[in-house]
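These notes are about the structure you will find just below.
In this view, the complex is presented without one of its protein chains, the others remaining in place.
Up next is chain A:
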Amino acid sequence: MTELITKYLPNVANLGWGGDSGWGTAIWQTLFMTFWPAVFGGLLGMIFGVILVVTKPGGIMENRFWFGLCDKIVSLFRAIPFIILLAFIAPFTQLIVGTQIGTTAALVPLSLGVFPFYARQVQVALESVDNGKVEAALALGATNTDIIFDVYLREARSELVRVSTVTLISLIGLTAMAGAIGAGGLGNTAISYGYNRFNNDVTLVATILVLLLVLIVQLVGDWLAKRLNHQDR
């Protein structure tokens, strides 16, 4: 195996597994930059999505102010291209993680970049829950907390898994761009060691690895979404 790689993909083999430019490091960095923003951005997006649905006109906790505020924040952040967001929030990143470059520094813009996208997806998923179910729960004397957790989040769970899959995949795409601030990862490998040095074999392998990651996320997501779905559509 190692011989084959050395023979046909010499530049790939040259990068090695460990070390700053190694494949193992790049894979690890990509996973790292996907996981934590998925947690932070996901949580933030989930909270915004829920607030948008419950405070909307006619919602269970209708509130013009909070709805308007959250709606505007989400729209604003969605409007900023990610590559500009990276630069734009650099001072803020410095404040939080103490550095503006590197893999850890990328976590902040990645989280902020993915949250508005996810918030809208969550909003749409929760709005797919029939209002009649909310009404029936209210008629049973359910509290707002009951309705958020037992009706909205529970009824939309399959849809939430689906939109989370979509979000996770687009997040993997964003990690590649984070290479621009020296964040490493497979995207960086493809550009810095592949494209910039005319090592097409490196670019090819990096691409295949990213595709593989996306495929795994998609398959697991689809399987879970299907398993959790008992709606009659």
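We take it that a contact is a pair of C-beta atoms (placed from the backbone, for glycine too) under 8 Å apart; a residue touches a chain by one contact, two chains touch by 3 or more; residues count from 1.
Here is the rule we use: contacts and distances are computed from a predicted model.
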{"item": "Chain excluded from display, named as in UniProt, from \"Isoquinoline 1-oxidoreductase, alpha subunit\", \"Quinol oxidase subunit 3\", \"Nicotinate dehydrogenase small FeS subunit\" or \"D-methionine ABC transporter, ATP-binding protein\"", "value": "\"D-methionine ABC transporter, ATP-binding protein\""}
{"item": "Touching the absent chain when the full complex is considered, from A:Val151, A:Ala183, A:Val205 or A:Ala225", "value": "A:Val151"}
{"item": "Contact footprint on chain A, counting only the chain that is left out", "value": "130, 132-133, 135-143, 146, 150-151, 154-155, 157-158, 228, 230-232"}
